[in-house]
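What follows is a structure written as structure tokens; I'll ask about it next.
Every protein chain but one is kept in place in this view of the complex.
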């Protein structure tokens, strides 16, 4: 079973040289720490920056330079700054190669729910609906089950959804799965120490298992 | 009867302090020469400049600095450069206060035809359709009649039109006229030496004459 | 050039009355018009509709106007970090309209650019689509969204000249440039007001045509929400 760091490390392996990437808040933000330095990639922040750098030192802190999570950041050489309209033009136009974000639920046809829980205070969707409706490739970082043990990989989402038929890949604490265009979670890899049976029990949606399922290698 | 310079001079009197103005090619371009220097106005060029300055000296000529007529120009202090999309966002969004352009025909309900003559090579509408469809206030500079003596202020345009119900005011070689919202050319001023009868004869569309019509004062 | 300079924030907001529809620039607390917010607070006008990506925090930004119950409605994409906001929302004192961030940005741009409506994929199949026209283009579904315009747009820039040309700095740009285009009256407060001719025409973010009033603000706090340092 993977902890948050493990999920982030496994997702980092999906990153390819030359990619422009948008990282959501939470686990996705951690992914940046594990992208091999041999790869040239550029991180987009939807509030208006291409080329997010490391967090600043005390001396470098600049209130005019934050990421979409409102954290202070720095810029890489070759960065570009722009407005929110331009930023979402980029996102909507399909110019960002990979979007990594968290989810509360994913359905077997790729619907995602990650913005609202009925009965709880609604904070808003922020940029999530634009990102999921527009991205060429979406990887979701999530817990396979709730704290109560209920599966979050479902036939249909129970929570209000953020976007339809958009998730392409899931990296959970238990497994790596593709969401197939025709529907269904195709099991690709098991987390270290996790059995196929455990994954089957934790997946309420249609799970597709073909041949031997390898354990993740980091 | 006014020559081109006269028309330009008379239109210049319509310019008010603080206006952003788009000047079309031809007579409208001449208007710039007669705007009193006491007025602060800014000229927009739809290819991407606010703050057109005078034509350059031989030393100042810069191939990267032209107006919408492809003429070399200079910039005034306080100018701003932008893309064609931003330029027409400005125009379409109603941020330009006054548009001055030429016309082949205007109808009594404010339709304008100025881009195409059947049988002749079509050069294209350029930005004219955007300008007439968007402008808050449009003044047309035109000849009242064709060389053959046919009126160009008509009940209905005979040429393919550029925009509907958009012209607010006309300054011709014979007269100044408002185009009324309910339809009709309301005669405001006569050109020096031109009689009301001459204007009546030269106007095929509905002409409205109320009271004494003064001669233009420059 | 046309001179747009006003004396300060109070003069800039002088004619904003009860029930006005305002746009306020900024993302989180980054790039918000601090001086004008304080002037609105002092002015005490009520019933405001505020179009702003966020709603500030309890004791800063738009949060200050919420505390004094000057805001009737917020139109935002994310209103996370504000306890007073939550209280008013749950009690029904405050109306909230949530809009996907990219749609919000584009609707504001459309307002400024004279485009009354456009199609966007964000929100298809979600509750955001309720009541909206859905149309398919090239095999993908899109929603029809309308422009947004405001009575007053209040933006914050880094530098500005006396004719209203603006330059933003860093990610403090965010929603400010589009909002500057979409107000009947646009008010710009800047950290540094410079004479006409000092800003390079090639690098102006907001051309002065969009700005009706400009002044140099003072005492910028520029509060940081998440001070995150590298280890």
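Order as written gives the chain letters A, B and C; numbering starts at 1 within each chain.
The definition used in the following text is that a residue touches a chain if its C-beta (ideal position, glycine included) is under 8 Å from a C-beta of that chain, and two chains touch if they have at least 3 such contacts.
Model, not experiment: these values are computed from the prediction.
Trainee: Among the chains included here, which ones are touched by the excluded chain in the whole complex?
Mentor: Its contacts among the visible chains are A, B, C.
Trainee: Among A:77, A:149 or A:211, single out the residue that touches the unshown chain.
Mentor: A:77
Trainee: Please identify which residue in B:77, B:126 or B:183 touches the non-displayed chain.
Mentor: Within the whole complex, the residue contacting the unshown chain is B:126.
Trainee: Among A:45, A:84, A:134 or A:172, exactly one should touch the missing chain; which is it?
Mentor: Going through A:45, A:84, A:134 or A:172 one by one, A:134 is the residue touching the chain not shown.
Trainee: State which residues belonging to chain A touch the missing partner chain.
Mentor: 17-18, 20, 40-42, 44, 49-51, 75-82, 86, 88-96, 134
Trainee: When the complex is taken as a whole, what residues of chain C touch the one chain not shown?
Mentor: Chain C touches the missing chain through residues 106, 110, 113-121, 135, 137-138, 140, 142, 146, 167-170, 202-203.
Trainee: For chain B, which positions touch the chain that isn't shown here?
Mentor: 45-49, 54-58, 61-73, 81-85, 87-89, 91-92, 111, 121-130, 133-134, 160-164
As a convention for this text, only the chains that are shown with their structure count from here on.
Trainee: I need the common contact partners of chain A and chain C, sorted by label.
Mentor: Common contact partners of chain A and chain C, which must touch each of the two, are absent.
Trainee: Look at all chain centres (mean of CA atoms) and spot the one farthest from the centre of chain B.
Mentor: A
Trainee: As a quick test, compute the distance in whole Å between the mean CA positions of chain A and chain C.
Mentor: So the centre of chain A lies 29 Å away from the centre of chain C.
Trainee: Quick check: how many Å separate the C-alpha centres of chain A and chain B?
Mentor: Between these chains, centre-to-centre, one finds 55 Å.
Trainee: Quick one: chain B and chain C, Cα centre-to-centre, how many Å?
Mentor: 36
Trainee: Can you list the residues of chain B that touch 2 or more other chains?
Mentor: none
Trainee: Quick check on chain C: which residues sit in contact with 2+ other chains?
Mentor: 109
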